[in-house]
Structures are given as C-alpha cells and as structure tokens.
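A single protein chain has been omitted from the complex, and every remaining protein chain is retained in its original position.
Coming up: chain A.
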Amino acid sequence: MSAPAASDPTKPSPPPRPEMGIRRGLASRIVGRTGGGLAAVLLALIALFWLMPTFGLLVSSLRDPQEMSKSGWWKVLGKPSDLTFSNYDKLLDNKDMTRAFFNTIWITVPSTLLVILIGSLAAYAFAWLEFPGRDWLFLVVVGLLVVPVQVALIPISKLYGDTGLFGTITGVVLFHVAFGLPFAVFLLRNYFAGIPRDLLEAARMDGGTDLTIFFRVILPLGLPAIASLGIFQFLWVWNDMLIALIYADTESAPLTVALQSQSRAFGANIDVLAPGAFLSLIVPVLVFFGFQRYFVQGVMAGAVK
C-alpha cells in the first residue's frame, strides 16, 4: 500500500485520533445514559412506537366490523365511545374459536411443564451424576439439536397412526416435548454445571439424597435458566402451527390453526381475526411478565466466598 500523502512532511499531519481505550462504544454510552431523564423519554417513545401495531390490533378488535372496513383504526381515538366488546362476545359464542383457545392451553401448558421437568432431571444427571458414557450421551443430545422437525413428520405420522395418537392433543404434546427436550437439556445442563460443586457437597453432608439436592438446591438455583427455558418453550409451542396442522384434527386444533381456517372461510372476517389474534398474543405476554424477574435476578450472588 502506498501512502505518499501521509509521508509527505509538507502536508499538515492529521489531527490526533482520540484514544481508542478511552472512547466508549455508542451502545455503552447509551446504556450509561439510561439513568437520565431525556433517555427515559426517548426509550418510552421507542417502546410506544414498537407497541403501535399491538395497540392497533387491540383497538381494531374493539371496533364495529362495519366501521373497520371504512376507516383506519386510529379514527376511533377521536370518538372512544364507539369502542365495543361485541367482537369478543361473538368470539366467545364461536365454538370453534373457544375450543381452539382451550386446545392451545391444553397443548402448551403440558408441553412446557413436561419439558421443564424431564429436561431439568436429565440436565442434573448430565451435570452432576457420574455414570459411564455420560459425556458421550450428552454429545448425542447436543447433536439432536440440529435435527430438523421436518425429518420426523412422516415417521411420526406412521407411528401416531398405528398407536391412535393421530389427531389427538396428546400426540401434539408428545411431539413438542420430544423436540423441545434437546435444547432444554443443553441449556439446563450448562447452567446447572455452573452451580458451585461445594453447594451440592454441602447439601450431601447435610444429609441430602440426590433427589433432595435436586429439589432443594438445583431447582431453586436453576430458576433463572428454567424460567428462560419455560418462556422459550411456551412461546414456541403457543405459536406453533406446523405441528398442530399435521397432527391435530379439527377437534384438537389450537388457536393458530383455527385463526387460519377462519380467515380462509370468510375472507375479510376481521371481527373474528382481530380479537382472536389479540387473545393469542396477550397470553404469552402475560407469561413473560410473570417470569421476567427471574431473567434479571442474579440468584447466584453471594453463594460462595
């Protein structure tokens, strides 16, 4: 590389560059400012902007269907008295939709709880019990992470057909559990392995069996990871459509499948779609708010030393 200009002594030298070590990245400066009032206002604005579509959906779900096809949702802001719960009333009368809503819950809750229960037990074993071939087995589990759902569709369909699980909620739950477990085991094992060995040994000296250690030490200390996993798994199952579309029948179809079939049947039936979509959105949000403090909480602080 030739740089005659830089080596030319007659040219003024460029201004000294600020020390890289002292200059802070943009992101870190933003984070540093978040305590200030201006930053708080800015963040609030950004958050509002992000919330706009959600808010629009909420408002739409509360408007009269006739009005909705004529004007944008924001028009109602000038006349809040136009808001009505009639769409929700209708939704509750729509047997397909209410059944789908409860199907979603019946699919999501067991899928999440089972993955947490089985995953954390397996993770404890992989992290802290000694048995031959343990680490190889764990590598196999990690390998399963990259197996795509699609490769299992046909064999599992056959299996479900033979066992009568096809078209049942149980079938859908089992599929979600099976495909949720590798990630669950992976995430939890790594987190559990980070729990100081001394704590488990102290519990052992205090008279703990493996099971008491698991329930009284590992689970409470693993709460942040378990909460994260719970939220991931919950969202994944709640929003899943592919698996439900294949393995659930009309009786056991969840909200995602029901919303899709509604939109196809009536074209622009926004009076069902808007409240249905809002309903399917608000539950995961509530779940997230319920558990988010465990994300943040550093339960580990002060454990040792």
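Miscellaneous remarks
Note that a contact is a pair of C-beta atoms (placed from the backbone, for glycine too) under 8 Å apart; a residue touches a chain by one contact, two chains touch by 3 or more; residues count from 1.
Methods note: contacts and distances are computed from a predicted model.
Per UniProt, the protein behind the absent chain is "Putative sugar ABC transporter, ATP-binding protein SugC"; the candidates were "1,2-phenylacetyl-CoA epoxidase subunit A", "Competence protein ComFA", "Xaa-Pro dipeptidase" or "Putative sugar ABC transporter, ATP-binding protein SugC".
Touch with the chain omitted from the figure is made, among A:212, A:228 or A:262, by A:212.
Interface note for the absent chain: among A:97, A:203, A:244 or A:273, the touching residue is A:203. Residue A:220 is the one among A:72, A:194, A:220 or A:290 that touches the chain missing from this view.
Residue-level contact of chain A with the missing chain is found at 196, 198-199, 201-209, 212, 216-217, 220-221, 299-305.
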